[in-house]
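Excluded from the complex is one protein chain; the other protein chains are retained at their positions.
For chain A:
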Amino acid sequence: MDKNFQEEFTQVIKFKPPLYKQRHQFVKDLVEKYKPKKVADLGCADCSLLRMLKFCSCIEELAGLDICANVMKEKMHTLSPLPADYLQPSERSLTITLHHGSVAHKDPCMLGFDLVTCIELIEHLEEPELKKFPEVVFGFMAPSIVVISTPNSEFNPLLPGVMLYRHPDHKFEWNQAQFQSWALETARCYDYSVEFTGVGHPPTGMERAGFCTQIGVFTRKYPQSGESVLSEKPTEAVYKTVFKAVYPSLKDEKYLQNAVISEVIFTAQIIKHRLTSKHEEYGNDPERKSKFQPSMDCFSDYLGKLVVEKNMEPFVSGNEVYIPLAIIFSFPKVNRLCGTFEKLCKLIAGKVTLSSDGSAVMFSIEGE
């Protein structure tokens, strides 16, 4: 009888999408909502959550911590920037760091985070570690939000093949009451509020079992207390950094300069092309409009307006075309990249051929 019952559920309880994905999605939704800049994942294991979070554009610093270096190393290279990240460096900066260490130890590298996630972590902690855990996370790291997820043991009878715990390494699995009382006590102690939720809905008729994974979202009640607290905190590093990837970003002068130079030359070339083809009186087809071509049409309209409004005009002199930097600067993309005209001049100095007074980009039209 009992066995039959279980077998029925073997087929029923299959989460879609799989439960781990639902947990990750939960974190991602939270990130979308609160837009934290610095996120740490404690017990990051094979870094799958980090790999998902690196696409969240609000995050500028991602850190992972795990007690097992090997499991992190297995796939850590997938956190490296991709070729395309170098081709088109993004506006935001992003650094991903992996640390090897225990959540029972304090390390200053974990300070200053906005969100700390502990997904399926606490049930792996031995009693002494679990005791130290709240002090490290809530007392020392003290981020604005902490997310803690852990199995809900009340759900276990519904899962096929679970004898005692869901994983041999689990040191305990709590029911809803146990988790909530621990969470509430911790929150009270460190001045946080906590809300309970979860992922993995129980089947109809079994609602009392609760979510398969129970989640507590802790929010710090007091505002970020600046340096006074920082100075009290120990500064001795105990974690070992196993991986660090700095993503190319336009915040880095090197990449910004590359991007600006490339954009300046590209823009100047288009203007030159327009200018020289105008000389040849061809391609002046008014019928040439299409839905596909909004950006280019905008471009020539825009150029026309500029020439009229600002009385700036590219000109040909001998074998050279001169395109005033002021025109180039007024193009939105260049403008957005540099911000100020002075910055533009500084970035392209020595890298782009300019006229003798430095006010225009100069091209030779020989051999065309």
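Everything below uses one rule, namely that a residue touches a chain if its C-beta (ideal position, glycine included) is under 8 Å from a C-beta of that chain, and two chains touch if they have at least 3 such contacts; residues count from 1.
The definition used in the following text is that contacts and distances are computed from a predicted model.
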"V-type proton ATPase subunit a", "Piwi-like protein 1", "PAT complex subunit Asterix" or "Neuronal-specific septin-3" - which is the UniProt name of the missing chain: "Piwi-like protein 1"
Full-complex contact with the absent chain, from A:48, A:335 or A:355: A:48
Among A:261, A:316, A:345 or A:362, the residue in touch with the chain that has been omitted: A:261
Where the unshown chain meets chain A, residue by residue: 16-17, 48, 51-52, 55-57, 70, 74-75, 77-78, 80-84, 86-88, 161-164, 166-169, 258, 261-262, 264-266, 269, 285, 288-293, 295-296, 352, 367
